[in-house]
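With one protein chain held back, the other chains of the complex are shown just where they sit.
After this line comes chain A, so read on.
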């Protein structure tokens, strides 16, 4: 009996120790960080809109210039609890004004906070991890030009065990992957350079899959049903299928998609609605070629049916 207890204790300790090691926060190598050149705020602004930062981090329902005031406070409901977007303005106490560039890079591409804690993947670093580090540095350069605001939004409202941030480290082992979901265009006639730019924007900063791809029981994206539509985490309705299928946007041309992202109108002149309004208003600020690239990538996805 005593032996059994000892065996259990050893197993338990080993299991816990293994989990502790596996859940350790990840960071970017110092060599990679040292290779970065000073950020370009002009490119950074483009990434700011492509990344939709303001959709969660500006105050709820902010419009126009108010989207540059990153006070936080938007509430994201999920099966795991409610996440409250933090202040990421340049306030040194309430926001990220005291952060260094390496701290910002680790947050964006590794989901690791300056104190080593894991961020919850409601912050879509599993997508941002595909961004080039130089683009992240450029984004940081732009964000340092934005105003400081002292608002402190509330804490996340999560139940056990999701309130233990260390567990997110294990989740990251499964779902924080460096490779793109789609390795090549399905359709042979896609312009390779545009397609690649589109994949970068959609799978990286744009983080489109976070809503448009269904999730498994652990909250990881089901890459086999990439962009095939999913229940709306915010409540009513469904997030649409945006693959080139009958159920999706198979009837849309590349220019239809690009026009939708620019104007907010579908080919049959229905308008964009729901959470996509804020996304479309970000996309309209991108250069036309980026919208075309997104369209080329979407048209070359494997159809959902």
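Here is the rule we use: contacts are C-beta pairs under 8 Å (C-beta built on N, C-alpha and C of every residue); 3 or more make two chains touch, one makes a residue touch a chain; residues count from 1.
Note that contacts and distances are computed from a predicted model.
S.K.: One chain of this complex is not shown here; going by its UniProt record, which of these names is it: "Cytochrome C556", "Protein translocase subunit SecD", "NADH-quinone oxidoreductase subunit H" or "ABC transporter permease"?
M.R.: Missing chain, per its UniProt entry: "Cytochrome C556".
S.K.: Using the definition of touch stated at the top, determine which of A:129, A:280 or A:304 touches the missing chain.
M.R.: Result: among the candidates, A:280 touches the missing chain.
S.K.: Which listed residue, A:253, A:271, A:289 or A:305, touches the chain dropped from view?
M.R.: In the full complex, the listed residue that touches the missing chain is A:271.
S.K.: Could you list which residues of chain A touch the chain missing from the display?
M.R.: Per the touch rule, chain A residues meeting the hidden chain are 236-240, 259, 264-265, 268-274, 277-278, 280.
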